[in-house]
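To start, the structure under review is shown below, and the notes come after it.
Removed: one protein chain of the complex. Kept in place: all other protein chains.
The chains carry the letters A, B and C, assigned in the order they are written, with residues numbered from 1 in each.
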Amino acid sequence: MTNIKFVNKIYRFREVKGKWVLLEMLIIKNMQSCIDACKECLQACEECFTLCLREADVKSRVNCIEMLRDCVDICELAIGYMSRGSKYAQDICNTCATICDACAKDCEMFQDAHCKKCAEICRRCADECRKMNMAMV
Amino acid sequence: MTNIKFVNKIYRFREVKGKWVLLEMLIIKNMQSCIDACKECLQACEECFTLCLREADVKSRVNCIEMLRDCVDICELAIGYMSRGSKYAQDICNTCATICDACAKDCEMFQDAHCKKCAEICRRCADECRKMNMAMV
Amino acid sequence: MTNIKFVNKIYRFREVKGKWVLLEMLIIKNMQSCIDACKECLQACEECFTLCLREADVKSRVNCIEMLRDCVDICELAIGYMSRGSKYAQDICNTCATICDACAKDCEMFQDAHCKKCAEICRRCADECRKMNMAMV
Partner (left out) sequence: MTNIKFVNKIYRFREVKGKWVLLEMLIIKNMQSCIDACKECLQACEECFTLCLREADVKSRVNCIEMLRDCVDICELAIGYMSRGSKYAQDICNTCATICDACAKDCEMFQDAHCKKCAEICRRCADECRKMNMAMV
């Protein structure tokens, strides 16, 4: 946290003025909870991927399995961009929110525990990604 | 290529009509050249990253080094999304074009061979990513 | 957790006998704490990377910055392999332990807060990776 805080201070001080400090704190707070949400989402999608492949109705899960794959990769990217305080973290989180929502929508079609759990975690991750973007506007 | 072609056929036939075939061929053509551009860009940025770290004026290259890092990661993502024919390949290529252009801009500030080469490759990659998106509209 | 548990059960039952159950529980326990350690390490290294680039003695940190880069990438890989219960999770964690230790060694050379914190986290991650491998022997 303190590192991220420091990283963000560097960026803010370079670009803007003291009146931004409040907004900055908001960004930092959102950033860590967004990083945590992406970490949780990445793992839930990997687990759900392995389990969907073993379900009796795997044939009806092709889109879901592909969405889980896409969701893992974009969450991984978002974690990296946010953790190192990239200028493009917002853009990535924006796309991450879209893909997490799409992944949740596909998981919600299935009744098993892992898809239900994964859908919830994807929705929460999408919300965190959107919140972070609003804070950064 | 034939695999990607097949993959895209699957998607087209599911969503649209025969009159799309021409557009589809265009997509496929663009997709492989875009994948190749991203592969080249990823490697050029990794090489440029290692060499920038060893330049005498490394202090003035901090932003460039960070952009190279971001560019590697988004190119990696784009290669994966396109190669498996993801529905979200366009969105990723869109962001990839933005980040490749920003990376080229930073590399163009320096006169050494590796930054000049990397900037050219980043611009070409950005163009390929935009072309692919136009084809997919 | 329950997903991972289930995933691991699938693999154990496929390969081995009932007397392995105890060992299996150990693996699962270790696996989640190893995944968590890799997630923490990945973020600490990304943060330390950004901050090392801004230190006055950046020239003397080239190896450290490169190690941080390698460490981020292998932790990311290990998180994915473990989360989806890959047969090769052990091999990856083995290499991950080696690279985390090397990264810690480089970070320990510097006195700033972020390198000290990062070194500790890398050591803990290396230990978790080794523990997981022992459990899986």
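The definition used in the following text is that a contact is a pair of C-beta atoms (placed from the backbone, for glycine too) under 8 Å apart; a residue touches a chain by one contact, two chains touch by 3 or more.
Being a predicted model, the structure only gives us computed values, none of them experimental.
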Using the definition of touch stated at the top, determine which of C:Leu51, C:Cys64, C:Ile99 or C:Ile121 touches the missing chain. C:Ile99
Please output the residues of chain A touching the missing chain, sorted low to high. 49-50, 53-54, 58-59, 62, 65-66, 69
List every residue of chain B that touches the chain not included in the displayed model. 2-4, 6-7, 10, 35, 39, 42-44, 46-51, 54, 72, 76, 79-80, 83-85, 113-114, 117
Touching the missing chain, which residues of chain C? 66, 69-70, 73-74, 77, 80-81, 84, 86-88, 91-92, 95, 98-99, 102
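The working rule: only the chains that are shown with their structure count from here on.
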Among all chains, which one's averaged Cα position is nearest the averaged Cα position of every protein chain shown? A
Farthest-lying chain, centroid of Cα atoms versus that of chain C: B
CA centre of chain A versus CA centre of chain B: separation in Å? 22
How many angstrom between the C-alpha centroids of chain C and chain B? 29
Among the residues of chain C, pick out those that touch two or more other chains and give their numbers. 49-50, 54
